[in-house]
Structures are given as structure tokens and as C-alpha cells.
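Left out: one protein chain. Kept in place: all the others.
Coming up: chain A.
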Amino acid sequence: MPPRRLEPGYHDGESDSDVDIFDDFGASAKSKGKGKGKAIDRGKKEKGKGTSKEQPYAWEASYTRSWDTVQEDEAGSLQGAVEDLIARGRRRRLLAPAAAIRRTIIRHLILLLDLSSAMMDRDMRPTRFDLMLQYAREFVTEWFDQNPLGQIGVVGMRAGIGERLGEMTGNPQEVLKAISERHKLEPTGEPSLQNAIDMARSSTSHLPTHSSREILIIFGSLTTCDPGNIHETLAECVKDRIRISVVALAAEMKICRELCDKTGGQFGVALNEGHFKDLLFELIPPPAQRATAPNARGGATAPADLMMMGFPTRLPDTSPPSLCVCHSKLKSEGFLCPRCGAKVCDVPTDCDICGLMIVSSPHLARSYHHLFPVKTYQAVTDLDDTPNPSSSCHGCARPFKNAPQQMAGSSGEGMSPLGRYRCPDCHNDFCPECDVFVHDVVHCCPGCGK
């Protein structure tokens, strides 16, 4: 059982875990040794950061009850704790860049799952393997919600080879099906990063240049048994502009960090269950493309291009049946290609007759809020400058408090004592709930409709 954090003092005691490591895989075993050294400083560095990372490692944490984390104020209400949460959300938004940034919207992701015997470790409940499957399902659902034009393929690595579990597809159901059958994914043997990455790379080779190619590796092992030099594979990935991100469940391995650094991906070691999910979900929003300059690190910035797309007409279930061009099946429902009038079963797809890329406009529209976010509302601290303050929230018509309220705890910063948040464009006031709701869900200001 490989330990995941390696304190200097703890280092000696881990030799038992090295017994099962094959030393004959020169490069990888060496890189593993180095990786451990790095993991130490990283573990220390991370400890000081954000709240989820302040928790101890999963196995050394005492049992926490969820109700302990919520605190009542003197009056016995939870209001203070809730406001704290809201305040944190607000501050996070204030830190985010306000200007429209370029993002990679059309993404192609290969999910590389470690199915080696190391995944049967129980340091994450119930096992690393079960937790990974559960989070992977949530990840896929959320990923397609935010990247409706994206596609995901699934590759597993076990018994020294890469195994294609699901073809690259834009249909969330198919991806979920590929990772739903637990008994087919039973972990066994050693993982091979090189074999798996090569397999993932081959399935992205046909993609158009303007789409991103990404590999997300969930890696629980501390070893990799590769047939050749993995650095050659890495060089190929850099050349193909494939971005590799790794979420490690054990410790940091040097080769994993190198894969991420050289390809512009993200690397993280999960400390506990919650942090594992955080690391995974951080990779869901479309990655921002930095500036217009090409990525200096030889990273995975796809060149911009103009694409011709067709917006189809959907035929209802009640229309007379006709043959679809994709499966030659007789059915009523379908989408009509706007250029050639051919009927396809599902969008987004490429028309089988004229090759036009067919998307439904809601698919495109789902991504717009990433590009045109609602302006952050300003907290109103006093009403002296306002000639006619409105008596109720402009969104939900909830009446405002009249007297300023003492802010609970440390949450005062960025919060309005009056519970009013003002849109910089239309100067309407909103209550805290609407402020959060408008920015996180609606993405459209009820006052100015922007």
C-alpha cells in the first residue's frame, strides 16, 4: 500500500510498499524516486492554500461530522454560516477576470482511468476505484453541461496495456455507459502510462485543428511499466498539441508532473476525497487561452479558425417516417440539414451527405455565458447617495431591510450591510440571494437584460 504523503521522517518506513515495484523499468522507476522528493515540498506548499487543502490527509483526519462544520450564532440560527458561504462565493467572483477572455470551447477529452491493482486501496472510501468511478460519472455529466460541443473518449490502463473503453463521442449517455459497468472495469495488474497515452493519442489524431485535444489521467499507482521511452511519447504529445492533466491519488511522480508541465496541463495530488473532487472539477470549465501570443511552453493552444455550421430544423415525432442518412433507418423524428435537406438522427454531427457541421443553436448558446458574464454587482454600503432607494429587490421583489445589519464574523468584506447589491449598468438593487442566482445560474441581469 503506497503512502501518499511522504514526510521526511516517514520516508524510511515506506520500504514495504516498494516490494511490489519492478525495478527493471529503468526510466520510470528512476523518475518515481525523484518524484517522491518533489512530493514532499508540494505537500508542504499546498498546506497553506485554500480551505479544502487545509484538511489533513484522509487517513490521518479525525472523523468529522458534517453538522460540526456549520455553526449556529447566538440566536441559534444558521444565518451567519450561510452568509459566510455567500460572501466567499462573492469574493471568488470578484477575483475572476471581468473581461471576456478567450476560451477553448470545442474540446476533445480522453479520460484515462487507472485500473491497476493500486486502485483497490482503501485510503479513500469505499475504495479509490469506486470513488473514481463515482466522481468520473459526475465529472462527465457536468463536463457535457458546460462543454456541449465537446466529446469524451474513455481509455483504461491495466495489466500493462491501454484499453479503449469508450469511443470518442459527444453523447453523455454513451460515455456514462462506458464507465457504468463496474465488473468490466475490475482493476488488475500494473498500469502503463506510455501504452495508454499512445492509445489516447491515436484516437485524437483525426480531429480538426481548431479543437482542443486533452487527456485527463486519474492515476492511483506509483509505478508505470512502459515498453519504451515515455519521453518520446511526451515529445509526440507536445508536437500534437495535446494537453495532459493528471490527478494523482497517491504521491507525485516526476514523470506525471513533467507530462503536465510540458503540455500546459494541470497537475494535482488529491489529499482526500473532497480534494480529489475539487481537482477533477477544476478541469471542467473551458480552459482560458492566454493572450493571443502562442503558448510559450509549446502548449496546447489550438489555432483559431472560422467554421461553417448549419442550424437544423427538428422534425417532430408525428411527421411522416423517412429514412435517416446515418443509419438508414425508417423513423419520424430527426433533424434536417439546412444545406442539403438530409435527415440525421442526432446533433451535433457532420452531415453524412454534404459534410456540413450541424449543431443546434442551443448547443452553442450554452457556452455563451462563459464569454459574456454578467457584470459583478457592487455592494451598497449606504443609501445617502441614492435619491429614491427601491423598497424591494428588483429580481424577486423581496423587501429590503431598512436598518443596516451587523455583519456576522469575518464575512463583512465585499458584503453590503443593507443586503443590497447594485448592477453597475442599470443601477437596480438586488438581494444577496438574487445576486448569487443571477451570476451563477441565470447569467442575465433582470434589470438591463445583459
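Everything below uses one rule, namely that contacts are C-beta pairs under 8 Å (C-beta built on N, C-alpha and C of every residue); 3 or more make two chains touch, one makes a residue touch a chain; residues count from 1.
Rule of thumb we're sticking to: contacts and distances are computed from a predicted model.
J.: Choose one: "2-methoxy-6-polyprenyl-1,4-benzoquinol methylase, mitochondrial", "Putative Hsp70 chaperone", "Ubiquinone biosynthesis protein" or "General transcription and DNA repair factor IIH subunit TFB4". The correct choice is the protein name in UniProt for the chain not shown.
T.: Missing chain, UniProt protein name: "General transcription and DNA repair factor IIH subunit TFB4".
J.: Would you indicate which residue among A:His231, A:Lys262, A:Arg339 or A:Lys375 is in contact with the undisplayed chain?
T.: Considering all chains, including the one not shown, the answer is A:Arg339.
J.: Which of A:Met309, A:Cys326 or A:Ile353 sits in contact with the chain that's absent?
T.: Reading the full complex, the residue touching the unseen chain is A:Met309.
J.: By the contact criterion defined above, which parts of chain A meet the unshown chain? Give residue numbers in ascending order.
T.: Residues in contact with the chain left out: 100, 102-106, 149, 210-211, 289, 292, 302-319, 335-336, 338-339, 341, 347, 356, 360-362, 364-369, 371-372, 393-398, 433-434, 437-438, 441-450.
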